[in-house]
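Below is a slice of the complex: some chains, not all, each in place.
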Amino acid sequence: MFRKITAFLAIFAVTIGMACLAFAQDPSGAETLAKNPNSPVDYVWILVCGFLVFFMQAGFAMVEAGFCRAKNATNLMAKNTIDFVMASLIFMAFGFALMMGNDYRGLIGTSGWFLHGENYDVGRYLMFFWQLVFAGTAATIVSGAVAERLKFKAYFLYSILVTAVIYPIYGHWVWGGGWLSKLPFGAGHVDFAGSGVVHTIGGFVGLAGALVLGPRFGKFDKDRKPRAIPGHSITLAALGTFILWFGWFGFNPGSTFSAHQLRIAVVAVNTNLAAAAGAAVAILLVYLKTKKWDVGMMLNGCLAGLVAVTAPCAWIEAWAAVAIGAVAGAIVVVGVYFWENRGVDDPVGAVSVHGLNGVWGLISVGIFADGTYGLGSTSEPFVKGLLYGGGYSQLIAQLIGAAVCVSWAFALGFIGFKLMDKFFGIRVSPQEELKGLDIPEHGTPAYPNFYTYSN
Amino acid sequence: MKKIEAVVRVEKLEELTEALDKFGYPGMMVTHIEGHGRQKGLTEQFRGREYKVNFLPKIKIEIVVKDADADKLVKAITGIARTGEIGDGKIFIYPVEDTVRIRTGEKGDGAI
């Protein structure tokens, strides 16, 4: 075993060692501070918000585990950890360069591999950290849609694919100075904190995975009627939702990438109101249908509101945030039934929460943007939507971006999962699925001291 | 010796234990089982979708008793466990060949 280790490390050192040769820019931060004595508060803001975004990893892990069965909890913990682990390493090596490196014809970035050379700079590292936690979020969304049947190995490879290719390239188009940001409509395609870049991408890659995998054993009865498969812990699901809501306060307000944009206060308020409206509408709609106060759907509704407001949060006012969140709450309810009735099995509702509402979020910018705020700045060009006399141009830019986002995510996701399936089969065996993935894949039951049902 | 096996509603356990104590039968084995019978199961729901649960939590009480005491205990249990609603449960009586008290090695009625 030891030989293996040393070998492994040797390679590492060599590969990456190259890095430290090239010369660096401002690694200590002295010059940057001299140039801009007010930067500390921006660094503090961005880092703290970034920490909150990182913490969303815990939120996703808890929500997904809570909404799935005890016999797959270990597997979900493994997947929700490994995706951020691989995201960190892969995005540092390739993703960041593809997304934020020097633009090549609006298609990809081409510099900053392994954060080496002139990227050894406090400003670049700061931007890397911020973009990384977002990449990690996009990656982890998928684990919910493919839960309880996807092999760990396949998920391992998938997380490399997403953070090395799918996410950074699309991200470049919108945030890296790529072609979508330069669309000749409105202010170009805009996505303030990533309803599209992060959530639509995650949601539709998830849809692709769910389709390639097919539904879980027992999700549909003989005559294709969907059956509920209750999750094993509502407390964990609720805890996870609170953690995500908390983390979203880093996700959206932090996306100003500057504390000198006092608009952060408006962003925080809008983020919160959309979450509340989404939760309220979702629980009320299900109540009208079943006369029960459905907690699971309320939690989904809350997340739906957060996803939807992510794109518009900086360009709208409070009442619009409520409206956007309310629609999101309705979309997630309808969406969950919609997919199930079409034989698509999405154990935690990731496709409806992140996929559909990511799209709604992008569109809502074209409707509700009120023209009081610009592109992460208080000056022109301002983003203006239909209801505020902005006409259709911004809406068009948003629709184009949404279409591209959905197609890109679904297509690459589908190809990726299909290829893996061809090579080694991405789904566990029926017996393993029946027994749960924890023991066959990991050897470790999640709750060995508890008497559990495995159905 | 006979074994009295009673399937009863969960909420009856406490009362039954006290009663049996009084009858001088502290000894019993209690198992949490899932019952299935005439009684309808529950309808539950998860993320907007309803589903039926066909098993209901029940308590199974097993007591080994002297032949002589069987009837009065069965009566006692029936009395306490009855609500008149479907789902009250059942009592089964089985023959027992022998009993051993592990602590002392005693056998027969004395060991009960």
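Some points to look at:
Per-chain numbering from 1; labels A and B assigned in written order.
Operating definition for what follows: a contact is a pair of C-beta atoms (placed from the backbone, for glycine too) under 8 Å apart; a residue touches a chain by one contact, two chains touch by 3 or more.
Not measured: the values here are computed from a predicted model.
Per chain label, the copy numbers in the complete structure file are A x3, B x3.
Everything below uses one rule, namely that only the chains that are shown with their structure count from here on.
For chain A in complex with chain B, the residues that touch the partner chain are 67, 226-231, 286, 289-290, 292, 294, 296-297, 300, 333, 336-337, 340, 349.
Across the interface of their complex, chain A is touched by residues 44-51 of chain B.
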